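This report refers to the structure that appears directly beneath it.
Note that one protein chain of the assembly has been removed; the remaining protein chains are unaltered in position.
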Amino acid sequence: MATSGGGGAALCGALLDYKTEKFALTRNRRMGLLYRLLQLAVLGYVLGWVFVVRRGYQDTDAAPHVSVVTKLKGVSVSRAEDARRRLWDAADFSRPPQVGEAGFEPVSQRRSGSPSVLDGICVEDVDCPMGNPVVHGNGIKTGKCVMFNSTHSTCEIFGWCPVENDTLPRKPLLAEAENFTLFIKNTVNFTKFNFSKGNTLQTNDPTYFKTCMYDPFFSPSCPVFRIRDMVEAAGETFGALALLGGSISVRIEWDCDLDQPAAHCQPRYSFILLDRRYNFRTASYYWDSQQQHYRSLLKLYGIRFDISVHGQAGKFGIIPAAVSFGTGIAFLGTATMICDLVLLYLDAKADFYWKEKFEEVRMGCGTTWES
Amino acid sequence: MATSGGGGAALCGALLDYKTEKFALTRNRRMGLLYRLLQLAVLGYVLGWVFVVRRGYQDTDAAPHVSVVTKLKGVSVSRAEDARRRLWDAADFSRPPQVGEAGFEPVSQRRSGSPSVLDGICVEDVDCPMGNPVVHGNGIKTGKCVMFNSTHSTCEIFGWCPVENDTLPRKPLLAEAENFTLFIKNTVNFTKFNFSKGNTLQTNDPTYFKTCMYDPFFSPSCPVFRIRDMVEAAGETFGALALLGGSISVRIEWDCDLDQPAAHCQPRYSFILLDRRYNFRTASYYWDSQQQHYRSLLKLYGIRFDISVHGQAGKFGIIPAAVSFGTGIAFLGTATMICDLVLLYLDAKADFYWKEKFEEVRMGCGTTWES
Partner (left out) sequence: MATSGGGGAALCGALLDYKTEKFALTRNRRMGLLYRLLQLAVLGYVLGWVFVVRRGYQDTDAAPHVSVVTKLKGVSVSRAEDARRRLWDAADFSRPPQVGEAGFEPVSQRRSGSPSVLDGICVEDVDCPMGNPVVHGNGIKTGKCVMFNSTHSTCEIFGWCPVENDTLPRKPLLAEAENFTLFIKNTVNFTKFNFSKGNTLQTNDPTYFKTCMYDPFFSPSCPVFRIRDMVEAAGETFGALALLGGSISVRIEWDCDLDQPAAHCQPRYSFILLDRRYNFRTASYYWDSQQQHYRSLLKLYGIRFDISVHGQAGKFGIIPAAVSFGTGIAFLGTATMICDLVLLYLDAKADFYWKEKFEEVRMGCGTTWES
């Protein structure tokens, strides 16, 4: 370069030279059309997708601080096989929120020896090695072989007795549970933007949450959900799910555009059926008047609600805007490169364009091949 | 291309031809200045943001295996309305870690019939259809209309009785809870780099964790947090939060540069107030000497701590370094494209530059328009 060897002023001048790529202009309609179409596609992607749908000009915070509190409300009387009445209300159900239904009356058990139900058919005591745990069983063999019924003898086990009798329930026992309500209080805090919002309506009416019921169209800001509505939103009927239990995922999604007023930032709820069977065991312990340790074992068939919160907030930021803009421009450049590949390798007059596009550089004395 | 039809050696030679774009050099100071400024901005972004702040040359693992164990320590005597003394210590509080405060003495309830408090004003028995659950209520109507007080009659409900009397607490009952401590033991394991670290100081002094207290400046590696300190770091006073409860998010953030010594990889804690009200009910069950089933129902106003861990570790990797470098170079190219747009569409001498930049390619016989 002529001026590069000069003084400071010349160097400074050279620094401010602007170099722009030279283009060969061809009047090739097909190529022009292809080029313009590619440009349009890129523009559509960048403007429509990156800027409008994904809001690429925004700084985002996708990891909010989240708090979820749930309260299950409702009461039901289970009519068990032996017609004894038992009553369940919300404090009887545990976390995660689940509507439990006792398949059977709780089994009152105490630690003692009893014949094994599952396995361990034996003839005499030596068939039952003492201390051996019963695989998948409920106790440890005591070393004795005892009569199970008139035809079989089984190993005696030391465990919580009598042993649980594991059969499937024939009908759902807590039909009223479909009208139970689940109150979901959810707060998100986007630290980066110092913005906090809850899913409950800001209201001064203390009875609002006691009377409202969530509906996607008529009361989307009421955080009280009826069990039956949630099961139906997940595409199942309550009756079908109530027999053997199930698991439903409740997702709360926040997609907040903080360049808009805060009132536009509202959660969306979605309900997905994850599993058609769910049960769990729970036990409570007590001592009776003779100071014997009992436990009351329940096998509950229930509907479990797994609540997850996903949040994202965006606000205009100069760096993400510049980067998205630059990426869009860089993508426009690829349109040229794709057209070049077509022009040089697929076009009928490729040879002609090849010569025009690539201008051979020759060293002064004609030696074009260097080592 | 002349040599493309030749033999293998010629093709090989052609493959090793190097084609470099031809540029038109203009001595336009304004354009040059714009160009250099854009280049500087891109360089600043790439070097400053992508390489230094985001460490774009590193391979990252953003999904560590995480373990959190919490232990609440402290003891307090609640002085309830009727002056009976009750004592709470850490094993009495449940998970997630929360400092519960009984708004009232536990209500001792048993399953029986009692007048409804909430609704169901009635005149005679037919106003109370049997088996109907009380909406948002605590029982199922028995079908009887009983006297509630001297002026009203309400439907009798079968439920846990006596019915809970739901009023707000007037003063926090466990004032000493501000000095309770929460021990948070957190371990992260970045499988990709086989790197594991905990938030507790590696010390041989067994009494260290019994005497230290977290302070962001003086003892940042002590994992024992005082409740009051956490509430204050979240921007609230303990007294204000203790009355109606609240929910505080504790976030532990790990941002580990594994190209540095492992000792530099330390967690940062942040505390955010998520909610100003929090209460929950819990019940424990027992049989009395007459074999009646009782439960002891507590409504606790408490402060709940939701602990979440976010982690990211990075280590130099050749692929991410090359990709970040390539992206930076590609971004530099956009500077040229932006300047071109200005030069060709906005500059006073745009026509002149247009002609210089685009060299028309003419087919041999002058037919510039193809079909």
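A and B label the chains in the order they appear, each numbered from 1.
Operating definition for what follows: a contact is a pair of C-beta atoms (placed from the backbone, for glycine too) under 8 Å apart; a residue touches a chain by one contact, two chains touch by 3 or more.
Only a predicted model underlies this, so the values are computations on that prediction, with no experimental measurement involved.
Q: In the complete assembly, which of B:L37, B:A262 or B:A322 touches the absent chain?
A: That would be B:A322, which touches the missing chain.
Q: In the complete assembly, which of A:D257, A:D275 or A:D351 touches the absent chain?
A: That would be A:D275, which touches the missing chain.
Q: Which residue among B:A24, B:L201 or B:I307 touches the omitted chain?
A: B:A24
Q: So which of A:A24, A:L201 or A:A322 would be touching the chain we can't see?
A: Of these options, the touching residue for the absent chain is A:A24.
Q: On subunit A, what residues meet the omitted chain?
A: 1, 4, 19, 21-29, 31-33, 35-36, 41-42, 45, 49, 111, 131, 133-140, 158-160, 247, 249, 251, 270, 272, 274-275, 278, 280-283, 285-287, 289, 291, 295, 297, 304, 306, 308, 310, 330-331, 333-334, 336-340, 343, 353, 356-361, 363, 368-371
Q: Hey, which subunit B residues sit against the chain that's not shown?
A: Per the touch rule, subunit B residues meeting the hidden chain are 13, 15-30, 63, 65-67, 69, 71, 73-77, 85-87, 89-92, 176, 179, 181, 185, 187, 189, 191, 196, 198, 210, 284, 286, 288-289, 319, 322-323, 326, 329-330, 332-333, 349, 351-356, 358-359, 369.
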